[in-house]
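Only a single protein chain was left out; the remaining protein chains are all shown in position.
A, B and C label the chains in the order they appear, each numbered from 1.
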Amino acid sequence: MAVTVIFLGPLRDLAESESIEVAGPLNWEGLLAAVGPEVSDQLQQERVNVACAGEVLSDKTALNAEDGDEVALLPPVSGG
Amino acid sequence: MAVTVIFLGPLRDLAESESIEVAGPLNWEGLLAAVGPEVSDQLQQERVNVACAGEVLSDKTALNAEDGDEVALLPPVSGG
Amino acid sequence: MRDVRLLTEAFDPSALVGAFTTANPGLGGVCTFVGEVRSDTDVEALELSHYAPLTLPSMGELADNAFARFDLMGLLMIHRVGQMHPGDPIVCVSAAARHRRAAIDAVDFCMDHLKAAAWFWKREKRDGEWNWIEPRSDDYADLARWA
Partner (left out) sequence: MRDVRLLTEAFDPSALVGAFTTANPGLGGVCTFVGEVRSDTDVEALELSHYAPLTLPSMGELADNAFARFDLMGLLMIHRVGQMHPGDPIVCVSAAARHRRAAIDAVDFCMDHLKAAAWFWKREKRDGEWNWIEPRSDDYADLARWA
């Protein structure tokens, strides 16, 4: 078991992957280090959100994912 | 041939008639006299419009209907 | 595609809107409003009267104004006259556009004008008695938004 990091929308292209597995626990610094420089740059922009275990974090820098959690990286949305 | 005065909506109930025939030419004073006191009271309210020959008059007191014209008395509307 | 009609008989809004949508290929969105005679009240019947020399021409002008004001591809505007019963459609306005804002705003605009500025008079029957309905003050306030 590990933390699964999911890349959504255009972040998937940047990451060249749908998801990666990272050993838990995973905090904000660990996430930035794990996703590579391009996604890391995006993640630090305010308009990119992070969800952990199905909840969007109000403060993504407070990330604290345990093994088994799914962490989703959510770029700006465009529906309809 | 005469001027036909048409009562629309609630004015029809007040006039107890759908229309009346009045000898032309018919001006504003003639119209007020022809329609009876109840409709005459309504007609003098700003929210009641008058059309002559298919055109709503911007100044109803300038009415000048000829024989053969249709004059329509238009109370406040309620569609949809 | 522009379709403005005054109908004296019952109509099926979904059939009209389906045909209207098909007639506007390339659209981004269609907004539709259908108004019906409410059936949760004690209204037994509703009657809409009109004045033929003015009513349909004024609906045509309203459609022209909507086309001038919003970036539309098509506009459908159907209004019943005559006697109707609870559940019957009274009015159907549908607007097709490249972008949703134009479609939604055009429907809003047309409905406000049909409610409070088109040549219709409405009365309803309750307990066997007919009573004329005037626009609600809300309807005048809605209309004033477009001035």
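Simple rule for what comes next: contacts are C-beta pairs under 8 Å (C-beta built on N, C-alpha and C of every residue); 3 or more make two chains touch, one makes a residue touch a chain.
Every value quoted in this text rests on a predicted model; they were computed, and no experiment measured them.
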Among the displayed chains, the hidden one touches A, C
Of C:11, C:33 or C:67, the one touching the omitted chain in the full complex = C:33
Sole contact to the chain not displayed, among C:104, C:117 or C:133 = C:104
Determine and list the chain C residues touching the chain excluded from the picture.
-> 14, 17-18, 21, 25-36, 38-40, 87, 98-101, 103-104, 107-108, 111, 115, 138, 142
In the whole complex, what residues of chain A lie against the chain that is missing from view?
-> 6, 8-10, 13, 51, 54, 56, 70, 72, 74-80
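We adopt the following convention: only the chains that are shown with their structure count from here on.
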Whole-Å distance, C-alpha centre of chain B to that of chain C, is 27
Averaging only over C-alpha atoms, locate the centres of chain A and chain C and give their separation in whole Å.
-> 49
Just curious, how far off is chain B from chain A if you go by their C-alpha centres, in Å?
-> 73
Where chain B touches two or more other chains simultaneously, the residues are none
For chain C, jot down the residues that touch at least 2 other chains.
-> none
